[in-house]
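Apart from one protein chain that is not included, each protein chain of the complex appears where it belongs.
Letters A, B and C name the chains as they come in the text, with residue numbers starting at 1 for each one.
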Amino acid sequence: MDTLLRVTVWNEYRHEQKPTHPASKIYPEGIHGAIAQGLHEYPGITARTATLDEPEHGLTDAVLAETDVLIWWGHGAHDEVRDEIVAKVQARVLDGMGLIVLHSAHFSKIFKRLMGTSCELKWREGDDHERIWVVEPGHPIADGLGECLEIGREEMYGERFDIPAPETLVFLSWFSGGELFRSGCCYTRGRGKIFYFRPGHESYPTYFNPDVRRVIANAARWVAPSRGPRPVFGNVRPREA
Amino acid sequence: MDTLLRVTVWNEYRHEQKPTHPASKIYPEGIHGAIAQGLHEYPGITARTATLDEPEHGLTDAVLAETDVLIWWGHGAHDEVRDEIVAKVQARVLDGMGLIVLHSAHFSKIFKRLMGTSCELKWREGDDHERIWVVEPGHPIADGLGECLEIGREEMYGERFDIPAPETLVFLSWFSGGELFRSGCCYTRGRGKIFYFRPGHESYPTYFNPDVRRVIANAARWVAPSRGPRPVFGNVRPREA
Amino acid sequence: MDTLLRVTVWNEYRHEQKPTHPASKIYPEGIHGAIAQGLHEYPGITARTATLDEPEHGLTDAVLAETDVLIWWGHGAHDEVRDEIVAKVQARVLDGMGLIVLHSAHFSKIFKRLMGTSCELKWREGDDHERIWVVEPGHPIADGLGECLEIGREEMYGERFDIPAPETLVFLSWFSGGELFRSGCCYTRGRGKIFYFRPGHESYPTYFNPDVRRVIANAARWVAPSRGPRPVFGNVRPREA
Partner (left out) sequence: MDTLLRVTVWNEYRHEQKPTHPASKIYPEGIHGAIAQGLHEYPGITARTATLDEPEHGLTDAVLAETDVLIWWGHGAHDEVRDEIVAKVQARVLDGMGLIVLHSAHFSKIFKRLMGTSCELKWREGDDHERIWVVEPGHPIADGLGECLEIGREEMYGERFDIPAPETLVFLSWFSGGELFRSGCCYTRGRGKIFYFRPGHESYPTYFNPDVRRVIANAARWVAPSRGPRPVFGNVRPREA
């Protein structure tokens, strides 16, 4: 890649602004800030941020046009994301923009719209330990990892996760409370590539974990747009006489 | 299966009611009528019909609750299908109801919503000959077929077809004008199974073709609900101490 | 299905014949005996058995020709299975015979040959508890199950499991020692369907577990041959002038 990969990290950015919420201590520059910082540890990537309460949620046409890869974190305010912005993001994904969906963004409008399912799951805020196993070690998103990632204390997500079966399942999460989860899921929609990655509850410093940062950087490269043909749709003439 | 498989054949049913349209001659009892008739050639299946202009498009809660498999044909009036009916159909699919999407219903609201993509394609009404090749001969939907189906004159659909890659690709269509198409596509969404089948333009007697009827009957059996667990979602207690 | 589904349960049958081995107490009629007994609890299925030390390992041409579904259990004597018998089994699978591969048969010649990979994994005979989660609740193999199967004490198998990604992943196993495993894996090879199912170490009474028996019966029905076209290969004339 000759040019920089342009990532926009979108965050709901509400928990971190409540002084009494643990996230305000863990992520003083917001979850988006921590993720963008982590991306800048990797060569060839540049990251900007956008948040819910900015005009147009920070996702103007200009920003979207200059975004190769969009990362999405949301939790409590999915319903406040305006439908016309969601439609624009979906159109950009279908046209090739990469999308990384993190943790509780499984319930975001954009993910549910692209999946076509409820994206429901089991969850628990408790004492769980999470260990992420690499099940597809040859996949570029597993580049540089060990055979598992010891995440430590995290919110539990458990199956059944109501998603279409991933085209490639890269990671599985084990939780000490007895559940497991498909935690690294690859999809293609239109010309766009999508990666769902499970960890990252706002009450834990997950996005400072070097392995988690590596996964997000690897994923940014993997979902990056390629320059394949823009499809021609509609009425066409025959190619043969 | 001890009991009858209950199929509802839904049709937009507009072309056939225009006296000047060829469909009025080819399908005097409607496309839905022809499809339901074809299903009744197969043991263990019973078929009813529903159409756009009936109250609630013929898809009341009672009808949906009694439907194991819904077949959908639409073309020119997709926008007239009410969103709340589409939402009910989607919910039923996620809960296990089978769905067969035929021909121009690639552009139906329900299919686009379940796929998450534009579902665009190339098309041409011309002199094309269609031949459907079986590429997955061990799949139940290919039961009883030869290695290809000579469909004859049909509307052409060509790639790129903007769908998620099918979980199983059973059929491919060859067109004499130089195009080809993924014409038999299997999906799972929630607990429901979906089959897209390409042929069936309203100006051709495709739904009287015995091979086409066999595919639709096979597909009805394949998408039929199974009795797997209804998932438990939401907050849960740990299973381990 | 009008006629009985004819299953042959193949077992290495060595552990159970050693009087000092726990398997001799748990499976006095052999693992194959227990599995066949379990299948007979389900209508429409008839099961015979075959074992390694019979002539031709009990898999004569006549037996294979009359077998719709072959179930394979092996552990310590994979190398004693003769290559020409393996070749015949592979040919039958490609022609449509179903195959269910159980537990340590992940390392059988027939499974490795059909997968093309090493089929290696992690393992431990210890104090692990196994819980199998249903991740694809709409799949016919999950019919009649709850959301998870409490297997209890079992040998642990852990990822990375060196298999091609399954076409459908139906089950995942959680182990108390910290590992997880893709434990219900569907494949198609030729016209044949294959299901790998993890549990069943010889030192545990796993094949008397009603849920395990249900899975094996469901799988036998799912891998059963369909009557799709037998492919035509080789030199052919054009279909178009």
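Operating definition for what follows: contacts are C-beta pairs under 8 Å (C-beta built on N, C-alpha and C of every residue); 3 or more make two chains touch, one makes a residue touch a chain.
None of the values given here were measured: they were computed from a predicted structure.
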Neighbouring shown chains of the undisplayed chain, as defined at the top: A, B, C
Chain not shown: contacting residue from A:Thr117, A:Ser176 or A:Asn209: A:Ser176
Identified contact with the non-displayed chain, of A:Ala77, A:Ala91 or A:Leu145: A:Leu145
Residue of C:Gln37, C:Thr60 or C:Ser176 touching the missing chain in the full complex: C:Ser176
Contacts of chain A with the absent chain, listed as residue ranges: 96, 131, 134, 136-140, 142-147, 167-168, 176, 188, 190-193, 225-232, 239-240
Touching residues (missing chain, whole complex) on chain B: 131, 133-137, 147, 158-161, 165, 168-169, 172, 174, 178-180, 182
On chain C, residues whose C-beta touches the chain left out of the figure: 90, 94, 113-118, 120-124, 126, 128, 156, 158, 160, 162, 164-165, 167, 176-179, 187-190, 229, 231-240
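Keep in mind that, in the parts below, only the chains that are shown with their structure count from here on.
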Two chains sharing the most C-beta contacts: A-B
Rounded Å distance, chain A centre to chain B centre (Cα mean): 32
In chain B, residues with contacts to at least two other chains: 167, 176, 188, 190, 229, 231-232, 239-240
